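Apart from one protein chain that is not included, each protein chain of the complex appears where it belongs.
Chain lettering (A, B and C) follows the sequence in which the chains are written, and residue indices restart at 1 in each chain.
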Amino acid sequence: MTAPTTLRVGVIGTGMIGRDHIRRMTTVLSGLAVVAVADVDPTVAERVAAEAGAVAFPDGLDLIAADSVDAVLVCSWGGTHERYVLAAIAAGKPVFCEKPLATTEKACLRIMAAEVAHGSRLVQVGYMRRYDAAYLAMKQTLESGAIGAPLMMHCAHRNAGVPAFYEPENTITDTAVHEIDMVRWMFGSEIAAVRVLRPRASRNAGDLPDPMLIVLELANGVLVDVEISVNVRYGYDIRGEILGEDGTVSLGDPGLISVRRAGRVATPVPADWRDRFGSTYDVELRAWADSVLGGGVSGGPGTWDGYAAAVVSDAAVRALRTGERIEVTLAERPGLY
Amino acid sequence: MTAPTTLRVGVIGTGMIGRDHIRRMTTVLSGLAVVAVADVDPTVAERVAAEAGAVAFPDGLDLIAADSVDAVLVCSWGGTHERYVLAAIAAGKPVFCEKPLATTEKACLRIMAAEVAHGSRLVQVGYMRRYDAAYLAMKQTLESGAIGAPLMMHCAHRNAGVPAFYEPENTITDTAVHEIDMVRWMFGSEIAAVRVLRPRASRNAGDLPDPMLIVLELANGVLVDVEISVNVRYGYDIRGEILGEDGTVSLGDPGLISVRRAGRVATPVPADWRDRFGSTYDVELRAWADSVLGGGVSGGPGTWDGYAAAVVSDAAVRALRTGERIEVTLAERPGLY
Amino acid sequence: MTAPTTLRVGVIGTGMIGRDHIRRMTTVLSGLAVVAVADVDPTVAERVAAEAGAVAFPDGLDLIAADSVDAVLVCSWGGTHERYVLAAIAAGKPVFCEKPLATTEKACLRIMAAEVAHGSRLVQVGYMRRYDAAYLAMKQTLESGAIGAPLMMHCAHRNAGVPAFYEPENTITDTAVHEIDMVRWMFGSEIAAVRVLRPRASRNAGDLPDPMLIVLELANGVLVDVEISVNVRYGYDIRGEILGEDGTVSLGDPGLISVRRAGRVATPVPADWRDRFGSTYDVELRAWADSVLGGGVSGGPGTWDGYAAAVVSDAAVRALRTGERIEVTLAERPGLY
Partner (left out) sequence: MTAPTTLRVGVIGTGMIGRDHIRRMTTVLSGLAVVAVADVDPTVAERVAAEAGAVAFPDGLDLIAADSVDAVLVCSWGGTHERYVLAAIAAGKPVFCEKPLATTEKACLRIMAAEVAHGSRLVQVGYMRRYDAAYLAMKQTLESGAIGAPLMMHCAHRNAGVPAFYEPENTITDTAVHEIDMVRWMFGSEIAAVRVLRPRASRNAGDLPDPMLIVLELANGVLVDVEISVNVRYGYDIRGEILGEDGTVSLGDPGLISVRRAGRVATPVPADWRDRFGSTYDVELRAWADSVLGGGVSGGPGTWDGYAAAVVSDAAVRALRTGERIEVTLAERPGLY
């Protein structure tokens, strides 16, 4: 319990996730002040800045450079991430970048080179599942040895539906990528190869490969299969079970209530990601702010994780297109990570 | 999303719950500043104030009077609540008073008279279950009509253990009182009579009446039975099921994970009230602060609720002592409530 | 594994339960032959006997006397049970009598006197819950010491609906009596006093006291409360949780499957007693036949249990009518039981 210090944050990008982070910093979490806002549409930036009591910047690079900004949140379109993250590193400012770190492997490598040259970690990538209480409890159980060494994991990621802009590869780069990062973190091992298997398509699938089974082979020998369904209609449902040598650990079915009526005992399923992970974003941003305010290195997913997720996503997209098993080759991991 | 305003709060009482609220306002919730602290022990007040970046006051009444204090949190020993709440009402300042509102029915009535004379509601009492997501979902289901009109409710309140200071009546005034307030709120009806039935005592009971079955008859005809166990050892377990004409609604068993090992599939039970209701306190204080900042009346439990809970608690203590069914008589409800 | 012997059974009463037992002995269980059938309606007896390959008797007493009959099943109307059970005892033949043993305390005592005079146990009463796998697992857990000594139990017995003939006391003598016997058996203790508490009635209640809360005080100090609902509409739902000094044991929610659709994960609730206890009747009759064929004493509920259940039921009916706590006084337990 110490006298509070405030972290002055500049936000680049005021789409859905950007505005949600501004709401979070303004009305939920203590110790964070939104002092600057930028958006590709200056009118929107002005309006959002006014509501938040912040200053609007015409360009994200100016925002990053401003003395009033201690740290940067990059929430803009993925294609612009590299530019802003590199600028933040150049300015020596901590930067929280929503996923993806960048849209190509090469861009990720450029960011990594810049951060390594800077000599300390400045970047956190928005893979928020690492802050989810259920995944954390799962990891803790695994690490306690209660189920023995891990052997396999079965996951399911089900969306009730997805936005109209979804192209086939978005089912991997926007959806499955959360599972990819979670798996790397859960088992402390890189993904060595990936397959995408496809059953008949759902009548709800449209042009998407829906559902599919992604098979991930980890370097440590753990085998993970992930069902990805993006139009399952019934709700937003994230499941997982790790098989160990002596037992298993599963994500619970955390229904707040159960209702007995009409021949059934029923528990609600989350309607969407806000229902399921809403408070996880609070925990994630709190942890980032605490690490920045504490002057230490974020324990959260960093540049290396953003890079690895991008490479595995690329491999999975290739596996989806070709039907082949694709091996994943990563650069040498710098000592910084 | 509006430019943030800060509520300047003075905290009276720096025991466990007082310090926890200070931590909450300082490091968790936005828009709240702890500006003043008082405690019966001035040394403690000084130290806590210094850590929180606040001013220490030698006396709670001075704190209430200070211009720098917009609103007051009363977290001191129950016997002092009346004095501080009356002072806050006299000063026209919003006051959040931890339970109980006061330790006697007469003291509650004096507070009610003062607030009625003031002409608007200033007091919220710390019955936090009304902010718990599971109880809220239960109430919403009940009010949706999905299970028909309510008829009965079965509750269990189980503590792994209780503090050494517990006397027999604390099992009612400190423990069962949460169920009493929840029931009044859940069914929108006053409690008309109370019985306390006792089985053989647990070997863990010491001098306490542990366990017991409290039977509450509501004015609207709903019958509630509440198992109170205060030394159940295995965890902190709060359960409830409402029987309606066409079905039931129960609190879930919201385990984050389940573990299969050694012949069992198991889900953790909360270890204590922090595990189960920790985040509920955040929601409660957030709601109070929002209502105060918004200038409106708190939708939370107020003076009437604190009074009614006190009268029912008194009746239950009498029922415990006599073994009789005790009828509850309440004052006329002022129009303010 | 021995060469099979067949038990030749005579069945008195061919209502629903009688015909169900005939079906069970004819087409499900090995080692039982229905050789004789009697019914108050001789035409029905003839028809049922023909279908079962058995002989019809004009009178139950003749059936009991017949040399071809090794053992007797009494499934006739309750008012006739005493007559047939006494005749079976007089004939020295094992008799399985559906509940109740008899309809008055005095009749039960006459049966007990006859069996004591006979000098060995011949009577089993149809309290089949003692053979239910879930109740047996519950009792085994209790007796293992895993939850410590028992203190309280909460039960709910819910029928979707009840037959049109139900009078108010049938909610006790036909419905709650199953809970009464189960409780005596579970805790190995007699019931010392009983209360019936009533909330507002369900709109589905008709003239029945529905729902009600029956409170049973056991001689060993365990306190049991039983919700009885006989028109709950949503299904047939039998629940129970025993509180021990160190934990609890509950009946599970043994859904064969769970379905995720339309925002819910749902498990079916049994539609009626056949769904829930159908196979329990098989186990019960198997155990009875085995004990008879083995020449030993049935470990099942006997005359004393039928008597005690009748006395407690009478007390509960009086408690329902008067609203009072009624103490239960039992005769001295003969050494035979």
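By our rule, a residue touches a chain if its C-beta (ideal position, glycine included) is under 8 Å from a C-beta of that chain, and two chains touch if they have at least 3 such contacts.
A quick note: this is a predicted structure, and the numbers were derived from the prediction, not measured.
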Touched by the hidden chain, restricted to displayed chains: A, B, C
Absent-chain contact - pick from B:G53, B:P168 or B:P268: B:P268
Identified contact with the non-displayed chain, of C:A134, C:A193, C:A219 or C:A331: C:A134
Hidden partner chain, touching residue among C:N159, C:S202, C:T248 or C:S313: C:T248
Positions on subunit C contacted by the hidden chain, ascending: 1-4, 19, 22-23, 25-32, 48, 51-53, 133-134, 137-138, 141, 146-147, 246-252, 254-262, 267-268, 279, 286
Positions on subunit B where the hidden chain makes contact: 234-235, 237, 253, 255, 260-269, 271
Where the missing chain touches subunit A, by residue: 148-149, 151-152, 154, 156, 197-204, 211, 213, 215, 217, 220-223, 225, 227, 229, 232-234, 243, 245-248
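By our rule, only the chains that are shown with their structure count from here on.
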Interface sides of subunit A and subunit C: same vs different residues, half threshold: same
Label of the chain whose CA centroid is most distant from the centroid of subunit C: A
Between subunit B and subunit A, distance of the C-alpha-averaged centres to the nearest whole Å: 37
Cα-centroid distance, subunit A relative to subunit C, in whole angstrom: 58
For subunit A, residues contacting two or more additional chains: 255, 260-262, 267-268
